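Supplied in structure tokens, the structure appears directly below.
With one protein chain withheld, the remaining protein chains of the complex are depicted in position.
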Amino acid sequence: MSTTKKGLSTLALAALLAIPAIAPVHADTLKMAWSQDATGLDPQKQTAFSSIRLLELIYEPLVRLDAKLEVVPAIAKSWAFGDGGKSLTFHLDPKASFSNGEAVTSSDVKASFERLLDEKTAAAARSNYLSIASIETPDPETVIFKLSQPDVPILAAMASVNAAILPASAIKDGSVGTKAIGSGPFMLKSWDPNASEVLVANPHWAGGKTGVDQIDISVLPDETAIVAALRTGKIDFALLNDPLVATMVPKVSGLKLVRTPSISYNVLQLNPSRKPMTELKVRQAISCAIDRKAVLDTAALGEGKVTGPITAPAYATDPSKLFCYKPDLAKAKELMKEAGYAKGFTATVIAATGEPATAEAEAQVIQSELKKIGIKLDIKMMQLNVYVDAWLKADFDMAVALNGGRPDPYTMYNRYFTKTGNLLKVSNYTDNELDSLLNQGRVETDPAKRKAIFAKFDLHLAEMAPWIWLFTPDTYVAERSDVQGFVGSPMGSLFGLSAVTLKK
Amino acid sequence: MNTLIRRLAAFPLVLLGVSSLVFVAIRLVPGDAITAMLGTQAGLLTPAQKAALAAYFGLDRPWIAQYWHWLRALLHGDLGISVTYGKPVLEVILQRFPLTLELALLSMAIALVIGVPAGVYAATHAERRSDLVLRIGAMIGQSTPSFVFGLVIIYVLSAGFGVLPAMGTFTPLLKDPLANLGQLILPALTLGAAFAAAVTRIARSAMLDVLSEDYVRTARSRGVPARGVIWRHALPNALIPVVTVSGIEFGYLLGGAVIVEQLFALPGLGRMVLDAILQRDYALVQGTVLFIAFNFMVVNLLVDLTYVWLDPRIRARG
Partner (left out) sequence: MSLLKALFRHPSGRIGATIVLVYLLLAAMGWIGLTPHDPLAQNRIARLQPPSARYWLGTDLFGRDVASRLMTGIGQSFLIAFLSVAVAASVGTVLGLVAAWFERFWDGILMRSMDILLAFPAILLAMLVVAVLGPGTWTSVLAIAFVYMPIFTRVVRGPALSLKNREFVDAARTFGSSTGYIVTRHLLLNIVAPLTVQVTLALAWALLTEAGLSFLGLGTQPPAASLGVMLSDSRNLMEMAPWLMICPAIAIMGGILGFNLLGDALRDILDPKTRVARA
């Protein structure tokens, strides 16, 4: 192991490594990487971000959300509510067709929604579409959803790959989870789970020609290695989760970072069914004690924005108007005293390892913040699946979480804070006002009035402090400078890849 | 010969133990395939939906019934179906195994090529400066956590030299030997460094032991040239502990190098079983652990047979 030997072997090594690098690559192939792979191919059933990212490139719903979270055409070219919000009619794009060349017809739409609503399919998203009473198909290009009650949020809820339109034939022969035939910009050519997948352009896509012919996706679990691979040109484009890694990207020559503010939110969920979080004053004291900006600045290097409960820009309230968003230690201590906890108490906070990347750091800042009002917090890091198990059973005092946001506040929060919400068992908090405001917002069709209703909801929820909303993170895409045209989305979608081109 | 039969007879027993241990352990971990697939959204499922998924993942029967079913299938050579890959478990394993095997072989080759000569050299120059340098080098190699070594290699190569091995997909040896080697050399070096260090230390101390034995001294006093004594007489005997150590290490490596595969994004056995645990792909975890345990036992047996071959004294006793 002399130094000369080492030097020689390094040389030989460099030569060896360089060989695969000069092998010819097809010019219109985008080499891409992410750290987490999809877990399955059934668009109606998969809920993990990592799966949705992939499936959004292969499948299409009736409508899509654009970068401003407005509903825009996808398979449907136009739509209208009728009957006082109790019916919703879609006119399909006649050009829309599946990757096998068959046109997307109203019967495919009907079959897809019937599958989604069938309990045997076991689609978690089903709960968003329960107001659908029947589906009518007067002609191949028209679909009418009859609703059991006025349901304005259902339109935005349909702009999800969980409501993707599948070929009726694939539903019939049960090949949905295995064959991946959709009407999106790309087709899945091969998939080796947790290792790689190859996407090729769908020649039948109604949206026209994609910017690249092929996308080779590699799963690189370590994000530092992703940056190294970008740096050396082994990959062109990557999804990054950890702000610590992402913020390094702009410092590397030849690399760009695309930041997109997200509407998902980092939150400290309190469990109001556990003492002493049962006490409003204790929860409010926690809200007043935590400096949300400090959590953001330390855990995420300031990458993101302090947020209230509602995160979609169209409905969000200015955080400075929300209860105790300006940290107030004196008030926090006063509230603790009034609640009978002047000496503080001990509690446990759970967080998932690496999910999100900032979870552990958030927990540590919160721990240090709450110490100031005498709350001794123990941190329990858990592997994601174990965490989910505890979360679903509400088996925690407090939990650090990153929850997905929705463009419509009703869809986003009815599951947690209405009296019939199916995650009420996790949030353990609702009151008459929250329940009635959400239900008013659901049936109200006038945009201005809806906005006012949800603004009231936002203020009230922050004041009741069942959870402590912290910040919305940025989502990151790192790309080499010859990659052009990617536009991110507040939902984190990679649909923008359909327009990406490679400069030669 | 008797020993061999006895050892082989113990195989099924040990494998049965391994399989029941992994079967219970993986089910004791909170969370299941449903929560792995849906995350917190699993809370949105209705009871009927939950039942449908449980039936799909085969979670609706009691453990004993599941185990019995699995064991019966195993006797027919069927390891079950992986829910993540949608393929038979054995097929998934055999697809990932070549990489792991190649990586293990390459690391061992690196370790032996560096470690044995270094160890012999150190032993013949015992307590001199070169010996000290080699020993300290070996100890540093052995005391560096592999992920530190890997991270530093990746960083230095990419930032300093602008090169990096291909990551994510694996090029099989037969398809493109050069690309294959280019991809595996760094991970193999990362693993081989600690391995080589271990071999160096063992080879050195074994060599020292042998050099002090009577027959070596006799040969020396009879005027057999030093080089001849070392290579012809001493080395074969000194190799026995080296074989043990590299055999055991090789056996471990066949189980997949979780951390190095993670860093270099290699689709090997280690990462696969890690992902399978995280995704609660029970059949895949059970099948892979069984496969790894079986390989480990085979390697151990081979190591023992090599002793007999290397050491005539054991052969005589055999």
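All chains are identified by letter, namely A and B, in their written order; residue positions are counted from 1 within each chain.
Everything below uses one rule, namely that a contact is a pair of C-beta atoms (placed from the backbone, for glycine too) under 8 Å apart; a residue touches a chain by one contact, two chains touch by 3 or more.
Small disclaimer: the values here were computed from a predicted structure and weren't measured.
Colleague: In the whole complex, not just what's shown, which of A:214, A:298, A:422 or A:439 touches the removed chain?
Modeller: Touches the omitted chain: A:298.
Colleague: Return the single residue from B:43, B:187, B:256 or B:287 that touches the missing chain.
Modeller: The missing chain is touched by B:256.
Colleague: Touching the left-out chain: which of A:364, A:403 or A:493?
Modeller: A:364
Colleague: Going by the contact rule already stated, which one of B:5, B:28 or B:64 would touch the omitted chain in the full complex?
Modeller: B:28
Colleague: Pick from B:8, B:71, B:148 or B:305: which residue touches the chain that isn't shown?
Modeller: Of the listed residues, the one touching the omitted chain is B:148.
Colleague: Name, in rising order, the residues on chain A that touch the hidden chain in the full complex.
Modeller: Those residues of chain A that touch the unshown chain are 222-224, 242, 244-245, 247-248, 294, 297-299, 353-354, 357, 360-361, 363-365, 367-368, 378-383, 386.
Colleague: Which parts of chain B face the unshown chain closely enough to count as touching?
Modeller: Output for chain B: 10, 13-15, 17-18, 21-22, 25-26, 28-29, 127, 135, 139-140, 142-148, 151, 155, 159, 201, 205, 208-209, 211-212, 252, 255-256, 258-259, 270, 273-274, 277, 289, 292-294, 296-297.
Basically, only the chains that are shown with their structure count from here on.
Colleague: Looking at the complex, which residues from chain A come into contact with chain B?
Modeller: 1, 13-14, 16-21, 23, 33, 39-40, 45-48, 119-127, 177-178, 192-196, 216-222, 224-225, 228-229, 231-232, 234, 383-386, 388-392, 401, 403, 415, 422-423, 425-426
Colleague: Touching residues of chain B toward chain A in the complex: what are they?
Modeller: Within the complex, chain B touches chain A at residues 29-32, 35-46, 48-50, 52-53, 56, 84-86, 114, 118, 134, 137, 151, 154-155, 157-159, 161-171, 178-179, 181-183, 185-186, 189, 196, 262-265, 267, 271-272, 275, 278-280.
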